[in-house]
Each structure stands twice: as C-alpha cells, then as structure tokens.
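A protein chain is absent from this complex, but the other protein chains hold their places.
Labels run A, B, C and D following the written order; every chain starts at residue 1.
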Amino acid sequence: MNAPILSARGLQKHYGRVTALDNCDFDLYPGEILAVIGDNGAGKSSLIKALSGAVRTDGGTITLEGKEVNFSSPLQAQEAGIATVYQTLALSPAMSIVDNMFMGREIRAAGPAGRWLRKLDHAKMREIAREKLSELGLMTIQNIDQPVETLSGGQRQGVAVARAAAFGSKVIILDEPTAALGVKESRKVLNLIQDVRSRGIPIILISHNMPHVFELADRIHVHRLGRRLCTVRPEDCTMSDAVALMTGAKAPPGETIAA
Amino acid sequence: MNAPILSARGLQKHYGRVTALDNCDFDLYPGEILAVIGDNGAGKSSLIKALSGAVRTDGGTITLEGKEVNFSSPLQAQEAGIATVYQTLALSPAMSIVDNMFMGREIRAAGPAGRWLRKLDHAKMREIAREKLSELGLMTIQNIDQPVETLSGGQRQGVAVARAAAFGSKVIILDEPTAALGVKESRKVLNLIQDVRSRGIPIILISHNMPHVFELADRIHVHRLGRRLCTVRPEDCTMSDAVALMTGAKAPPGETIAA
Amino acid sequence: EETTACLITKTDTNPFFVKMKEGASAKAEELGLTLNTYAGKLDGDVETQVAAVESCIAAGAKGILITPSDSRALTPVVQQARDAGILVIALDTPFEPIDAADATFATDNFLAGELIGQWAAAKMEDPSEAKIALLDLNPSQVSVDYLRDNGFLNGFGIDIKDPTKIGDEEDPRIVGNDVTNGNEEGGRTAMENLLQKDPGVNLVYTINEPAAAGAYEALKAVGLESQALIVSVDGGCPGVRNVEAGVIGATSMQFPLKMASMGIEAIKAFAETGEKPQASEGLEFTNTGVELVTDQPVEGIPSITSEEALEKCWG
Amino acid sequence: MSETIPSTRRDAQEFETVADGADRSVAAFERHRRGPVEQLQHVLHSNPTLVPVIVLLGAVTVFGLVAGSKFFSAFNLTLIMQQVSIIGILAAAQSLIVLTAGIDLSVAAIMVLMSVIAGNLAVYSGVPAFLALLISFAGGTAAGMFNGFLVTRVKLPPFITTLGTWSIFYALNLWLSGAQSIRSQDIDTEAPLLKFFGETIAVGSARITYGSILMVLVFLVLWYMLNKTAWGRHVYAVGDDAEAAELAGIRTGRTLMSVYALAGFVCAIAAWASIGRVGSISPQAFYEGNLQSITAVVIGGISLFGGRGSILGALFGALIVGVFQSGLRLAGVDVLWQVFAIGWLIIIAVAIDQWIRKVSA
Partner (left out) sequence: MSETIPSTRRDAQEFETVADGADRSVAAFERHRRGPVEQLQHVLHSNPTLVPVIVLLGAVTVFGLVAGSKFFSAFNLTLIMQQVSIIGILAAAQSLIVLTAGIDLSVAAIMVLMSVIAGNLAVYSGVPAFLALLISFAGGTAAGMFNGFLVTRVKLPPFITTLGTWSIFYALNLWLSGAQSIRSQDIDTEAPLLKFFGETIAVGSARITYGSILMVLVFLVLWYMLNKTAWGRHVYAVGDDAEAAELAGIRTGRTLMSVYALAGFVCAIAAWASIGRVGSISPQAFYEGNLQSITAVVIGGISLFGGRGSILGALFGALIVGVFQSGLRLAGVDVLWQVFAIGWLIIIAVAIDQWIRKVSA
C-alpha cells in the first residue's frame, strides 16, 4: 500500500479536564473512503477539527502528502486542499445560497472593475452555483438567492455538502453529512460521495449509520475513548463486530490491518 | 378503533411565500407509536411545532382528548400534557444538566423557606435527575452539574430526551431524536420509546431512519408537500413502499386505512 | 504640618476652569499650600462634586474652593465640610442660598449680562427694530445661564418677567432661544436654527465666547456676518482676540484666575488666623469684578479696549 | 429499565443489538502536569466571582501603599461605600437586565425621574412622604414595564428601547423639575423621610450610611432571588438562550417583563437612596449613571451576552471603580487621568475575565 495522503500521530486535545483526543493516530490513503465510527463523545469531531484547522491541538503532528503541516485556521487547511463539512454546517444564515457557496472564494469581475475596484461577478457566481447544485441533483430549493436561514435542516446540509464538493480539493471531510437528511437526500449525498471518490479524491466520512458506512467505506477507523482503537475493512468484519468494537463490547483483534 | 387522543384538521402555516403546512390533517390514537416520515422540507417539523404550541398556525383546528385546544405557547401545550423534544433540543447551554432537566418544573423546598421564600430544593432535584438519567441508562456523563454546552451533540440529545420522558405526559413528541446519536445511544432511545409506550403513553416519532420507523411504529403518517399524503401500517407495506410514497415515486393507494 | 486646599470645578473641559486651576496652583505654590484639584465630568455632574468634597474632608483639607455644578444640590455636602471645620468658598457660581458657603467670590453675572445689553442698545441704530437671537447654555437652566440671559435682556430694555427663567419673555423683538452647550459646534447649529426662524437677526447674545465663535461661523456661512452684532460674556483670551478681530462686538470680562487666587489667599489666612473673608459692600458676595471689553466704546458705559483686555484677559 | 432489550414486536437491525453489551466507561482522563498559572486559572474558572474580589483586594492594597493612611482609614473606606452606593444599586438593576442578555441605558434616567417625582409630591404638593415614595416606586416599576413592554411585545432590542426611553425619561425629568433642584433645607422641613438613607451609623471614625447598608441588602436579596428561586433560574435561562427557554416551557415574555419591572423598581429604590446621598434632589445629577452602572457590571464579570455571571460581581465591580477613583483622587491625580485610568481598568478587568473563561469546566 502506498503512503497515506493525510496522517496524524499522537494528537492530544484537552478541554479543561476532559480529554477529547488522547494520543490519537490517524491515516487516510489516496483515493479511499475512510469511515470514522465511534460512540457519542468518543472524539470523532475533535479529530476532524484538528485535521481541518478548526481547533489547535495540544500535541501531536499532522502530515499532508508527506509534509508536516500546522494549520492555525480552517482557511489554511482549505488552502492546503482539505475541505470540510462540519456538523454545524458553518453557513451564514442571513446570506443567500450563492453567497454561502462562494464564501471565501468569490469570483471577481473580469477587466478593470475587477482588477482595480475589486468588483465581484455576481451573475457568474449565481450561474455556477445553480449549475453545481443541479449537477449534484441535491436540491429542492426554490430560489438560489434565498437566505440560508429559510431552508429546512436537510436543505442546509445539502448546501454545505455542495460547497465542499464543488471546488477542487485533495481531501474532503464530512462530519455526519446525512444525520439530518431524509432517505432521498441521504441517497443523493451517498451517491455524491462515491462520485467524488471516483474522481480520485479521498474522503473521510464520520457517520453513525452502519449500513451507510459498510456500503461506502474502504476502511473503517474505529474511534474509542479519544483514540484510534483499530482500523478494520468492511469485507473482513460484520456490522455487529464493528459496533462491538466501538462500544467496547469486544476487544480489538490486535492490529487487524496494517494501518 | 377508539377516538384519537390528539388530532388536527386543516392546519395551515405559511412562512412568507412558502407554504409549510397546506391544509394538513393529523391523528394520534391512544397508546400508539405514530411515525411521521417525509422528505426534507415536507413540513414535518412545522406540523409538530403547530401541535406543541411552538408556532401559531394560520388556520385549522387541533383537538386533544376531544376538546379543541389553542396553544399560544409551548408551556400551554406542556401543561396540557404534550412534551416535545425539538430538533434543536431547546437546552440552555450555560446551565447545568439538572437545571435543564427541571427547567420550568423546579421543585420547591418543603417548609416555610419553600412556601414563603420560594426556595428551591437543589439537592432533591439533583438526586431525581441522577436517578432518571441512570434509570434511562442513557448517559455517559461525568458530572450532573456540568454545563450542557460541554456535552457532545449526542449527549445533549440524551438530556433532552430524558427531560421529555421523565415527567408524566399524555403525549410525547420526538423530532428526529436519534439523528445525532451513535448506534449505542440510538438503541437506548429506541428502547426508551418502547418503554414509554408500554406505560400507555402515545408517541409521535419523526424520523428519517426507515429501519427504526418500521421497527417501532404502529402506524406511519406519510407527509408530503405540507400535508398528510396517507397513513400506512408497517405490517401492510414495505420500507420501499413507504419511501416511494413519501418521495412521490408512487401515488397513495386511496385511503390505506381509516385515519 | 502642611495646609491642604481643594479646588473643585464643574468640569475640566472648559478653559474658564482651566484658568481657575492655573491661578489656584500658582498661588498655592507661592504660599506653600498643597492643592488638590477635582472636577466633574460634565456640567451638572453633581455626584462627582459631592464625592470630591468628601475626599477633601477625608484628606483633612483646610479649605475648599468650589464652582457648584448645581447651586442647590450641593449644599448638604458643603454643610458637612463646614461642620468639619473647613472653610468653603464658592467661586463663579453662588449657592442657593448664598450663605451655604462661607464666602462667594464671583462675577456678578446679572451685571455682566446687563453691561452687554446696555452696550448693544446704545450701539444699535434703532433698538426697536432689533431682532434678537439668544444662545444659552443647556436645557437645565443653571444660574449663570439665566442670570446672564436675563441681565442682557434687562440691560437692553426688555421686560424679563421671571428673572430666574429663560425664554418666558414676550417681546416680539426676540427671535428665539436655543442651547449651545457652551461650545463652538453648539453655537453654530443654534445660530443656524435661529436664522431659519428669522434671517433678519441683527443682535446675538451668547452665553460665552466659544458659542459666539460658532454663531459667527454660521452667520459668515450665509454672508450675514456684518448684519448682526454679537455680544458675549467671559473675556477669555481667545474671546478677546475675537473682539479684536471684530467677531464679537463686546464681551463682559470675568476674572477666574483672580477668583481662584483670592480663594487660596483666603484659605491661607483662615488656616493661620481662623478669619473668614468678608463680602463686598452692599452685596452678599465678593464681587471679583466685570469689565466690558469692546473696541467700539459707547458713551456712558465704561469699557476697555481689546488691546488693554489682552493684558489682563482672565487675570 | 433492565439491560436486556424489551421484546420488540419487529426485529431491530442485528448489529444494533450488539451495542447493549457495551462497555460503560467514558472518554475522560485527568490531565496531570499543569503549571501554577494554569492551576490558578482553573481555580478562578470554577469560582468566577473570585476575580473581582481579588482585583478589589489588590486595588485596596496598592492604593493603601500609594496613598497611605488617608486612603486606608476606616473613614475613607466607609466613605467609598457611601460613594458607590447609588451607582451600586443601579448596577444591581443593570445586572438583572444584562443577565437576560439585554442592556439598559435608562436606569439612571428612571432613578432621577423618580427622585424628582417623589420630591415634587412630598416637598411641593404636600403629599405625605411615604405616599410620595410609594408613588415613585410604582412609577419606577411602570417605567421598567414600559421598557419591558417594548422589549417583549414590540420586540425591540433592549439597547434601542432604552436608548429611546432614556431620552423620554430625561425630557420628562427636566419638564417636571423645571430643571430646578429641590433644596436640602426644603426637604428637611417638608419630608425628612426622603433623606432616610443619608443617616449614618458612626463606629469610631467609620461612617456607615443606611444607604450603604441598603446597597448590600439589595444585592443579597437579588442574589437570593436569582440563585435560589425558580424565577431566578428562568432569568438565567432566558438570558442564555431565549428561544430554547421558550420551547422548554418558560414564559420568556413574562420573565423578561418581570425583570424589567423589578429593575425599574430597584431604580426607584436607588432614587430614594440618592436623595439621602446627595442631600437634595437634582434633575441634572447622575447623567452618566447609565454607563457607570454598565461599567460596574462588566468589571464584575457579568457577560453582556446574558446568562453568565453572578450579580454579586456587580457589587464588587462598583466597589472596584470606587476604590480606584478614591485612591486616585487622594493621590492627587487629575480627573483627566482618572478618566484615563478607568478606561484601562475596564479593559484590563474584562481581559482577565476573558482569559479565565478560556478554560472549560
């Protein structure tokens, strides 16, 4: 197996007296879908926040494409190619869908107005946003200039996923992307994940939905008590095994696969 | 079949130009678990907000135990016996777990301090809270006086569910209670729902998780485009049928069962 | 043991009080007194002045010089100070009742107004054709404000009705009153407002010279600066230079520095001999004097020129 | 509830049932190595009201050293209590509003208006003093309810509401008083009761006014109400997240209304105390009292975002400002630089508070 594209060693994160990450390791290989599973409070979100620059760790190293990185903000992670859909979505409620999709990646108008007056090309952004949204087939949205706050929970999730997937990235992280979605929309997101993966982009997927995890994942990172308990391959293990591992009902079988 | 305990006729709810409820009917029968399923944005949350007094409808009537009711606040609904766990959970982040559990139902101290000085009995509330939480077996929480904001998403959900279930109610409404929960915690909540039901209390369960819905529900209310499309019994129909109905892939079979 | 004196002014944002502080500090140094100075944050800031008096009591001061922000409200705390054996002298603004303090060193503000009123009446070709704008201090109508305003009107020959009320006159020559907060910005806006009511304004009374400077700007902006005569009160050096420049027709000069240094002397004397200062003859207070400053003297009203005034401005 | 799954009518997905055999331990560990600074931070974090107390003690010590025995006398220390008593009581009213995530720019205006009303009635209109006071209490409560009405019914943000009513109350105050103070002598003869809180108890050189005692009492009563009654919990909940509180079954509108009414009532109490403190009734006094009360509240560590902090913090906040002002005055520092120092005090006090809150429980 080739070298991991994104990996972490010995990550530490404390919130006061709570240890959210306890010497945690992590590896993502090129082109794979890696699922991260674990109990509530096991530290999954903390892990991906550390990987995506949203929190600063108290210790440990992160390596992207072999180079050690040290993100001090989500922007740095994004610029390095790590796009994330957080559990809280990170959308601006009063702003329109287009504005949200292009937040931080606005397109400037061509010509002097853009160059000198830094004028934005609203028409173009609107067009691209509409295209991306319908291409992903995700949306049941009436108006692309609608403020995000008027969307239902599911619709918002759609916008956030679309934003992460629409712009070229090296790694996409999804923290429970289907938690609030209906069957139809979940399906769309799952299809989308596979679609993204088929373009060769590796994906980290946090999910509590075992059928989804076992359907999509190439490998499963089992997270427990703030660290990686083990990784397993869905071919090698049943859903029941995985659940037993993550809940502590069963001890990990040594190192199941070379991590 | 006996009379519905909670029912609604012709509910209307508009948000500006969006119609969230379009002449919607609803019935909940004593002792049953009624699942409400539907696409994102179909209007499920709007329906339960109307039933629980959280939003005022623009038209239609609601009947509880045969009497027409007109809730102008969640408190009125609660006092009438309708306890709700909202999608947003409705917890106060800076307050402790105990404070949240007893919010609005605080216990006053016995004796003159309680009667005249309205002093609360903190010790008693703490004790009861601990009892309820461990009885429900839901929690992996370290400290009952911990502010809710320090809990993970899943832990918060647990507190909210415990609050709704811990105090005697005629009807319990749960809006996607397991959406953010892990496998273990989800299982706990599902067991809890059955437990509550076995005490004779009817439950309205909104969920996108078809296996859970089909496992628990006595009847399934299929919501589509702001109204009740039909109700089905899980015995009479497959998950695929239900999904087909709610997504509009299939037309409803007349009235499947007498609603 | 050293003698401590206190100076408590209404604010320290007004050059008038800055001058007072200068006078007091110089005199205190000369006489070997320790001086503590206090000020309210803005006009009417009673509670800061109360606290200042109390601090002076705590600091064991021998005497307090105070320009009360509210001539009535501060009497109880001043009584406390006097009960503690401290000499209290009101500067600039008398207490109500005036004997709440041991002594008062002040300009006769009514007279200050009267002088500029008389001058204006003599200066105008036809006082019956006057159109008067009155630019006062603030909505609170403190004593210096109504004394000067009514003094001016009285001097000009207008029936002032209640001498403690501003704006109760009915003379048709009065275009109106507006407030300036005693600064240029307020003076300008107030003048503009009154010009709006009647662009024919030809006589402008102002509470002090910053307000007068603002009023002049407003007149100049619409080219009416030669149509209207501006009179004021204070005699601060910038004000005197404005008389020289023809911005202000006449102003009544007061002597804050003198008030303060006399006050320090009185405290020194009191500390040494226990003697309290006496009021001017026929008055309830010690008149520190007022002089009319103008470069266009009129018959029968003694005045000094701006050149002379520059020598003693706020002396 | 037992650990085994109750008999379900239909089958749960098989993998889910595994979870019932789960381990019960929790993802949490104690951290061990911790520097002394961090340890201090932790102690303060668990007892946030300690912060203003420490700042207060620190300030007293420093000024005691700098300004010497004049500062550190029983006379001066009790004097500071007197001097802060009015802003202190206003800060208590302000804390109530701030705990609900509001802000009240009108507290001092209500207070002054009520002192003018009580004074006019008792001194000029011959109304018995106690009745005049009762009327002013009712008036203060009504003024608070007017704010409350605008906030809860018209749904205006508190800042805007009180920015507007401040002007309104101030104008009414000038109108009713004719901008004239009521003289101390007149109060003494007509209605000495109005000056009740100016009375002092002398113990050695210490002079404790009834007004200082009143301030402490007001804080203790409100502390009890906020921390030991259901109403208090609701106030915190509303401040923390109003929507959540509403859905949880709190009558947020009513709670807010009661908070504004109570704050107005406390302002009227402050009005009574202020007559004793100043000795007369001045319509121009306490013009900056609104911002000063907010200063006390924030220095006391109550969050402007609502729901966090103890009302006792505001008492310490008011005392800190008083100690600073008194110390600087006695050290002969110009008002100018006093203003400057208070500016820094605000910034530094809140910065320390912020640093402490960075730690999570």
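Quick notes on this structure:
The rule is short, and it goes like this: contacts are C-beta pairs under 8 Å (C-beta built on N, C-alpha and C of every residue); 3 or more make two chains touch, one makes a residue touch a chain.
As the structure is a prediction and not an experimental result, all values here were calculated from the model.
Partners of the chain left out, restricted to shown chains and counted across the full complex, are A, B, C, D. For the chain missing from the display, the contacting residue among C:Thr4, C:Thr189 or C:Ser232 is C:Thr189, taking the whole complex into account. Residues of chain C that touch the chain left out of view are 12-15, 17-18, 42, 139, 176, 178-179, 181-186, 188-189, 192-193, 196-197, 210, 213-214, 216-217, 220-222, 238, 241-242, 245, 247.
Residues 54, 73-75, 78-79, 84, 86, 88-95, 99-100, 103-106, 108, 117-120, 135-137, 140-143, 146-147, 150, 163, 183-184, 186-187, 190-192, 194-195, 198, 211, 214-216, 234 are the ones on chain A that touch the missing chain.
Remark: the residues of chain B touching the chain excluded from display are 14-20, 22, 39, 41-43, 210-211, 224-226, 238-240, 242-244, 247-249.
In the analysis below, only the chains that are shown with their structure count from here on.
Chain centres here are means of the Cα atoms, and by that rule the chain farthest away from chain B is C.
The chain pair A-D and the chain pair B-D differ in C-beta contact count, and the higher one is B-D.
Averaging C-alpha coordinates per chain places the centre of chain A 45 Å away from that of chain D. The distance from the centre of chain B to the centre of chain D, each centre being the mean of the chain's C-alpha atoms, comes to 39 Å. Contact with two or more other chains is made by residues 13, 15-17, 19, 22, 26-28, 360-361 of chain D.
The multi-chain contact residues of chain B, meaning those touching 2 or more other chains, are 140, 142, 150, 183-184, 186. Here, these are the chain pairs in contact: A-B, A-D, B-D, C-D.
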